[in-house]
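Have a look at the structure that comes next, please.
A single protein chain has been removed from this complex, and every other one stays in its place.
A and B label the chains in the order they appear, each numbered from 1.
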Amino acid sequence: MATTVSPRAKQYTDELDRLWTERPGVLGWLTTTDHKRIGIMYFFTTLAFFGAGGVEALLIRSQLIGPNGHVLSPQAYDEVFTMHGITMIFLFVIPMTTGAFGNYLIPLMIGARDMAFPRLNALSFWIFLGSGLFMYAALLQGHAPNAGWFDYVPLASKQFDPGNNIDYYGYGLIFNGISSTIASINFIVTIFKLRAPGMSLNRMPLFCFAFLAVAFALLFALPSLSVAALFLELDRQLGFHFYDAAFGGAPLLWQNLFWIFGHPEVYIIILPAFGIATSIIPAFVHRRMVFFPLVALAEILVAFLGFGVWVHHMFTVGFSTLTTVYFAAASLIIVIPSAIQLFAWIATIVTGTPDFQTPLLFIIGFIVYFIIGGLSGITVAAIPFDQQVHDSYYIIAHFHFVIFGAAVFPILGGMYFWFPKVTGRVYHELTGKVSFWLTFAGTFITFFPMHIVGILGMPRRNYTYPPDMGWTLLNFIESIGSYLLAAGLILIVANLAISYFRGPRTDPPFEGDTLEWATSSPPPPYNFAVIPTVRSPYPMWDKEDRERDNQRLERGEGLLNLEHATPATTVQDAQLDEILSMPSHSPWPPLTALALTGVFAMLVMQHYWIAFGFLVVGGLTLLGWHQNEEQA
Amino acid sequence: MTDAAGQVPRSAHAERSRAAAAVDRSRAAQPSGWWGMALFLCSEATLFGTLIGSYFYLNFGSHRWPPAGITPPEIPGPAISTAVLVGTVPLMVLGAAAARRGRRWSAVRWIVAAFVIQIAYLATQVLLIRHDLLDFTPQGTAYGSIYFTLLFADHAHVLLGLLLNGAVLYKVARHGLTNYWLIGVRGLALYWYVVVGITVAVLFTVLSPSL
Partner (left out) sequence: MALGLGGCGKQSILSTRSKPAHDIALLWWWMLAAATVVFLGAVAMLAVAWFRRERPGLPFVGEREDLAQGMVLVFGIVVPLVALIGLFGVSDVYLVGQTAPPNPRTTRMTIDVIGHQWWWEVRYDGGRAITANEIHIPANTRVNVVATSADVIHSFWVPALNRKIDMVPGMRNRVLLYASTPGVYRGQCSQFCGLQHANMSLKVFAQRPDRFRAWLAGQERPGATPQGAQAAAGQRLFMNAQCASCHTIAGTPARGTVGPNLTHVASRTSLASDEIPNTPKWLAAWIRNPQKIKPGDRMPDLGLSEPQIAQLVAYLEQLR
């Protein structure tokens, strides 16, 4: 990165600034198509939902701190634990990793100036926001979904849940799924087509491999959820009988459809965390990832194999032994690509010279908790054992170690790691370390005892428990742990927030091996003045190439400054193929999202004709979208 | 100022049919818009795979399929109308090929021809469904639920295709076969190939009790 720029280079970069700088102010943000701004909007929105989900968790733990608690009534408890699951999965972790981290970083890492479809990118954000507000409108009304985040029928059918709680769930998931589907398409096309010339597929950062796998997994998993939710709403609203045993339907159809989505979903949750880990580790241990190609392959394999294991969520429903054994085998096979990655990370850390700053600490924490969560996952691939602990707190322990310990820790570490790049300021390192230890301890104290209390027979989703079961002390400890964990998380956010306003403004104190570190901090609106040439998977460690880029800037070569342009390259070898003209500033994405929000709001209120009207409005906004002829 | 390498086209500037066709020829890889449509269609195909899978899940889980009191589906009507729809595929192929050669009005004519036949197909299907509804309803049995949902989902995609036809034809006729709308025509053709394929799969599924 050039900290001193010659007058000639400045002339070129000023021109690029003029082409790419977006409008300031609220209107500028509302109509933005800049992937960095969209990433930032996703970041703050998902952080807010993380807070909401966290409050829900604290309410649950406060209710369960002792037997016969009175913090929440049974009705409120059922809504709170359901919303906790929905919020954390659909409104926090997926949009945070894909929408915030993915959107901000992927174009930068591949040497592009934006995503392949900038307006669709904005649309996916506004739809996500709409779907989140839609779900929370339910909570504010007191009709939040209340049958658990996986919402089994017949409990979730009209007969047993007559209000519109479940309708917020069914419509909300379809609504949210549209955002993720659009985002996946955008990620895949961006990664395939917009990589800088020379960045062939085998020179792409591991972070991008992880996100490519995530995007394909989302694309193929979401339809199953949408069909499940469609059937649910048709049963509930129009009296269809997909799930109704009395009329030839099958309650288990819901479970199958849900988990065909649900299992890939958990790999979708964790793969971006793997990607973040593979970005942070080389930066702090000063060497490249051990066995890079095998790690890339393992990342893809995890996503692919994840589609074949879903019945392991259903080992107790009464399937034949043959069926359960097949899926147990598949579930065990998937351990291998995860183990490959785990030991690649460990080998890289051992053979490097690690500098244990805050981001790396979070990755160490991630590794430790991924091992614990992975091991408990292996134990429940032992069918008879699972048939004892299924639906008990043991399972809650397992998935919180893998989702919180293993998916969220890299997010927290990533927040620290890229904070200097995104903001141009430095956070407070000692506070960062303290925030890590607090969070690490809080996580352990909250979730580890759950293994024990589950083995002692405590079922999950219970709003209270009797005092003489031997569960009281463990629940008390877990609840104290949750307050500690909350303190750690608050400290992280406080550290970053205060540092944003008062941290020293300097170059980042560390640097990764991928191209986002070649830009200024924060990156300019056009990302790269000169489209970088790439000749290895570690572009920042190819100092001659980066120097050559600077020289080309001086000579005015490779600027692509005749318009709002970025290059498109071929899929495998990244040979330059054409120059794309990218859109900027469009009102159509937020307007389309608004129309779609209207559709779902009217559906849940059963005003079907008005819903159709909003659909027509949405069609009109799409016509407006296509008035001009920039790329989508 | 020169671009990265003087040879690759700045594709947005191809606003006449011949220029757009030249850009299309010069590309080594499929354009982003084509990829976007292809991936969207992967998602839709998976959607239908799930719907069809659900049909057979309910089928294999029940003792009688269709349940007692419902006549198994008739083959001729649906089969013939679907065959006619399949006949629009070569028309779309020719339309896309004409567009890729820069032949704007030729492309429009082929697409219009397909458009007319597709409308006739949808109208026929509506009549067939109304006939079915006299015999059984989606609210009566799970069989009815999945049968009508599968057909309705398919026809919704055909209807969407008709709307896309209209939009693309309008734009190509009014604004010309620019690079953007050439990709649009190719995407539209791709859409129809997959939707027609899905329709055939749906046909075999709903007729399976009678096959």
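Everything that follows uses one rule, which is that contacts are C-beta pairs under 8 Å (C-beta built on N, C-alpha and C of every residue); 3 or more make two chains touch, one makes a residue touch a chain.
Here the structure is a predicted model, which is why all the values come from computation and not from measurement.
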> Which displayed chains make contact with the chain that has been left out?
Replying inline: A
>> For the chain not shown, which residue from A:His390, A:Lys421 or A:Arg546 touches it across the whole complex?
In response: A:His390
> Among A:Ile86, A:Met115 or A:Val290, which residue is in touch with the absent chain?
Replying inline: A:Val290
>> Considering the complete complex, identify which of A:Gln237, A:Asn462, A:Asn550 or A:Gln575 is in touch with the unshown chain.
In response: A:Asn462
>> If I consider the whole complex, including the chain that's not displayed, which of A:Ala48, A:Leu238 or A:Ala347 touches that chain?
In response: A:Ala347
> With respect to the chain omitted from the figure, which of A:Ile364, A:Val422, A:Leu515 or A:Val599 is a touching residue?
Replying inline: A:Ile364
>> Just checking the interface: what residues of chain A touch the absent partner chain?
In response: 73-75, 78, 147-148, 152-155, 160, 245-246, 250-252, 286-287, 290-291, 294, 316-318, 321, 324-325, 328-329, 332-333, 335-336, 339-344, 346-356, 364, 367-368, 371-372, 375-376, 378-379, 381-385, 387-392, 452, 455-465, 468-470, 474
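Criterion: only the chains that are shown with their structure count from here on.
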>> Using mean CA coordinates as chain centres, what's the gap between chain A and chain B in Å?
In response: 32
> Across the complex, what residues on chain B touch chain A?
Replying inline: 1-5, 8-13, 15, 23, 26-29, 31-33, 35-36, 39-40, 42-44, 46-47, 49-51, 54, 57-58, 61-62, 67, 138-146, 149, 163, 167, 171, 175, 178-181
> Which residues of chain A touch chain B in the complex?
Replying inline: 116-117, 120, 181, 184-185, 188-189, 192-194, 197, 219-220, 222-224, 226-227, 230-231, 234-235, 238-242, 244, 247-250, 253, 256-257, 260, 531, 556-563, 565, 567-571, 575-581, 619, 623, 626, 629-632
